[in-house]
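For chain A:
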Amino acid sequence: MAKMRGVTVIDTERCKGCRLCVVACPLNVLALAKSVNRKGYNYAETVLADTCTGCTSCAVVCPDGCITVYRKKEE
Partner candidate 1 sequence: MAEREITLMKGNEAIAHAAIRCGCDGYFGYPITPQSEVLETLAEQKPWETTGMVVLQAESETSSINMVYGGAATGKKVMTSSSSPGISLMQEGISYLAGAELPCLVVNVSRGGPGLGTIQPSQADYFQSCKGGGHGDYRLIVLAPSSVQEMADFVYLAFELAFKYRNPAMILTDGVIGQMMEKVELPPFKARRTEKEIIEQCPWAANGRPAGRKPNIITSLELDPAVMEEINIRLQKKYAQIQENEVRVEEFMLEDAEYAIVAFGSAARIAKKAIEMAREEGIKVGLLRPITLWPFPIKEVEALSKKVKGILSLEINAGQMVEDIRLAVNGRIPVSHYGRLGGIIPAPDEAVVELKKLIK
Partner candidate 2 sequence: MDIKEIMQPENLVYKKPELLNDTAMHYCPGCSHGVVHKLISEVIAEMGMENKTVGVSPVGCAVFAYKYIDIDWEEAAHGRAPALASAVKRLWPDRLVFTYQGDGDLACIGTAETIHALNRGENITIVFVNNAIYGMTGGQMAPTTLMGMKTATCPYGRDAKLHGYPLKVADIAASLEGTCYVTRQSVHTVGAINKAKRALRKAFEYSMQGKGSSLVEMVSTCNSGWKLSPEKANKWMEENMFPFYNLGDIKDTGANNQ
């Protein structure tokens, strides 16, 4: 069966570190970074890039529209 591969691109400066994307991800792809952005928020980052299937859950729940998602079927 073909596997879906996804990439999440996070606007880390816009991110407020609310963690809702981390909770929404069914595969624990995302986590809050140890470092902070210019506003002082621990922004969300991708920690398990290879696991992401591009399901968009993180982006859909993001209240600030920080996440862009790409998805491609693995041949």
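Candidate selection criterion: all candidates are chains of the complex that A comes from, given by their letters.
By our rule, contacts are C-beta pairs under 8 Å (C-beta built on N, C-alpha and C of every residue); 3 or more make two chains touch, one makes a residue touch a chain; residues count from 1.
All values derive from a computational prediction rather than experimental measurement.
Here chain A is displayed by itself, and among the listed chains 1 or 2 from the same complex, it touches 2.
Within the complex formed with candidate 2, the residues of chain A that make contact are 5-7, 9, 14, 16-20, 23-24, 41, 49, 54, 56-57, 59-72, 74.
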